[in-house]
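Heads up, one of the protein chains got dropped from this complex, but the rest are sitting where they should.
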Amino acid sequence: MLRVEHVTRRFGGLVAVNDVSLTVAPGRITGLIGPNGAGKTTLFAVIAGFVAPSAGRVLLDDIDVTAEPPHRRAVRGIARTFQVVQPFAGLTVRENIAVGAHLRHRARAEALCRAEAIAAEVGLSAALDEPAAGLTVAGRKRLELARALATEPRLLLLDEVLAGLNPSEIRDMIPVVRGLRDRGITILMVEHVMQAVMALSEHIYVLAEGRLIAEGAPETVARDARVIEAYLGHGAAARLDRARAGHG
Amino acid sequence: MSRVAAYLPIAAVVALAAVVPLVVTSNTVINFLVFTLIVAVAAQGWNLLGGYGGQYSFGHAAFFGTGAYVTALLQTQAGWNPWATVLLGILAGAAVGAVIGFLSFRSGLRGSYFALITLAFAEVFRILANAAGITGGAAGVLIRLDVRPENFQFASRGTFFWVGLAVVAIGLVLTRAIERSRFGAHLVAVRENEDAARALGVDPLRVKLLAITLSAGLTAASGGLYAQYFLFLDAGIAYGAWISVEALVAPIIGGIGTVFGPLVGAVVLQGLGHLTGHLAGEIPGISLVVFGALLILAVAFAPDGATGMAGRLWRRWRRPATPTTTPTATGGERC
Partner (left out) sequence: MPFASAARAAGREFISNPVAPMFSPEIVATAVLNGLLTGAVYALVALGLTLVYGVLHIINFAHGALLTAAMFAVLVLKLWLGLDPYVAMVPLVPLFFIIGYALQRFVIGPASHGNDANILLVTLGLSILIENLLLAIFRSDTRTIDVPYAFMSIDLDFALLALPRVIAFGVSVVVAAALWALLALTDTGKAIRAVAKEKLGAALVGIDVAHVYAVTFGLGTACLAVAACLLMPTFYVSPRAGGAFVFVAFTIVVLGGMGSIPGALIGGLFIGVVESLSGLYFGESLGQIGIFAIFIAILLFRPTGLFGARA
C-alpha cells in the first residue's frame, strides 16, 4: 500500500534519514523501531508530507505523492499522529475530533456525531465537552489517535502513541490498535515500548542513525545482532551471547 | 443546537435594536448609534479573520478605505447608482483582501509579521490616496447631497440606522453560519494549530484566504456605509489608522471569536469614548487613550471580553459554583 523509495532527508550537515526504502503491506500492522534520534519521526513527516525529502519518493498505491502537501495526502487516506501532541488547545475534545471528521463529512451535525462515536471507541467519552488543554498525557495521546481516526484513514501513522502511558493504560490501548487493524486500517507505528510493538506488529523495520539496519518478523528482529548493537552499544550483542551461553 | 435556536438570539437583538429609532428622537443619539453600527460592521469583518482565524490584522483600513473610495468615486466620477457602487465597493475590498492575503499567507507570514505587513499595506494605500488625483488628493471627495432612497441617502437618520442595522444583521448571520459550518471548523482549527489542521486534511492557505476575503468584504461594506452617511472622504479617514484600531479593539473588548463580540465591543467602545469626551471636555485624543487602556485591560483581565465576562457573571448568579458546559461545545444534536 505504501512504498518509500530511497528517501534521504538532510538537516544542514545532519542526515536524519539516509536512503531508506520500505514497504507497508495493506491490512497489517508494521512496526518502525530504532534508538532516539534514529530518524523515525522525520521519516513519518516525509511520508505524511510535512517534510520534503532531499531525495527519494513516497508512493501510495503506486501513485507518487512526493510532491503533494499534507492535506492532499490526508484526502488520499494517510493520517498521522504527532509524537509531541498537537491538540487544538482552545477547543473541546468533541470539536477537536470533529475537525478530523469534517474531512469526509461536510455537515457540522454529522461531524459532531462522528466525533462522539470515535471518542467512545478510544475511551474519551467522559471528556467530550472538556477543553483539550485540560486533558492528561494519556488523554492527549488518545485525542491524537481519535482525530486521526476521524479522517477515516486507510493508512494510519502512529508516532509513539504509547509513550508516557503507564502499564495499565498501555494494556488498554493495545486492543484498541488491534481493533483498528481488524477494521481494515493499515498501520505503521513507531514505538519505544518493545513489548507492545513486538506483540502488535507483523513486520518490523529497524532504523538507526538514519539507516535501515534490519527488517523482518518481530522474533527475527529481536535476535538480530545489529539491532542489539544499535540499542545497547558496540559489543553488546557479543556480551549478550556470552551471557546466554553461560546460562545455557 | 437546532437551526432556530442558533439564530434566535440574533433575531431578538436585531428586533430590539430596530425599535430604537421609534423611541429615540434625538439626532445626536441616532448619529452616535449609526456611527457605532458602522464601526460594528468593520469590527465584525475583523473578527472573522482575527477572532475565528487567529490572524490579527493591524491594517483593516485597507479594506474599509477601498470600500469607501470605490463607493464614492464611482458615483462622483462615473455617475453610477450608489446602491451598485456600495456593492462594487464590497467586491473591491474583498479583492484587495484576497490579494493581500495571498501575498502574505503564501509567504507564511503570521503573528506579528502579518500584523505589521497589513499595517504597511494600509499606509501605502493612504499615501497613494493622498497623492493621487482621482481620489481628490488631500482635499478629499465630496458626494453630492441628493436625498432620495434610490440614491442611498435618506431624509431621516432613523432610516439610515435601519440600513446600518440590516448590514450588522447580515454580519451576525454570516458569522453564525460560519460558526456552524465546516469552513468555520477549519478556520478555528488553523487558528489553534496549523500543523495539526494540515494533518487532518485542512488546506490552511485556502481557509485563510477565504477568511480574509470575507473579512475584507464585510469591512469594505462598513466603508461604503461610512461614505454614504457622511458623504465625505479623505485619505486620513478612509485609510487612516483609526478604523484599523477600532475594528480590532471592538471585538477584543466585546469578545473575540464570538458572534456578538464585535457589536457589543463597538457599543461599549463608542459609549465610553463619548462619555470620556464629555467628561474631559473634548480634549483631543482622550477617547483613544481610553481605547488603548481598555485594550490592555481586556487582554490582561478579560480575554473573553465583555460578553464572556457577562456570561460568567450570569452563570455564577444563576447557579453558584456548579460547573457549566459552554453552549457551542455541546452542539446538542443527538446521533
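Read from first to last, the chains carry the letters A and B; within each, the first residue is number 1.
One rule holds for everything that comes next: a residue touches a chain if its C-beta (ideal position, glycine included) is under 8 Å from a C-beta of that chain, and two chains touch if they have at least 3 such contacts.
If you're wondering where the values come from, they're calculated on a predicted model, not measured in any experiment.
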Displayed chains contacted by the hidden chain, counting the whole assembly: B
Candidate in contact with the missing chain, chosen from B:L142, B:L275, B:V299 or B:L313: B:V299
Residue in contact with the excluded chain [from B:S2, B:N27, B:Q77 or B:S112]: B:S112
From B:V29, B:L103, B:A155 or B:L275, residue that would touch the chain that is not displayed: B:L103
Contact with the hidden chain (one of B:V29, B:L128, B:L142 or B:L313): B:L128
Residues from chain B at the interface with the omitted partner, ascending: 54, 56, 58, 103-104, 107-109, 111-113, 115-117, 120-121, 123-124, 127-128, 131, 245, 248, 252, 283-286, 288-289, 291-296, 299-300, 303
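Operating definition for what follows: only the chains that are shown with their structure count from here on.
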Between chain A and chain B, centroid-to-centroid distance (C-alpha), Å: 44
Contact set on chain B toward chain A in their complex: 180-182, 184-186, 188-189, 191-193, 195-204, 325-326, 329-331, 333, 335
Interfacial residue positions of chain A with respect to chain B in the complex: 48, 50, 69-71, 74-75, 79-80, 82, 86-92, 94-95, 98-100, 102-103, 106-109, 111-113, 116-117, 129, 147-148, 150-151
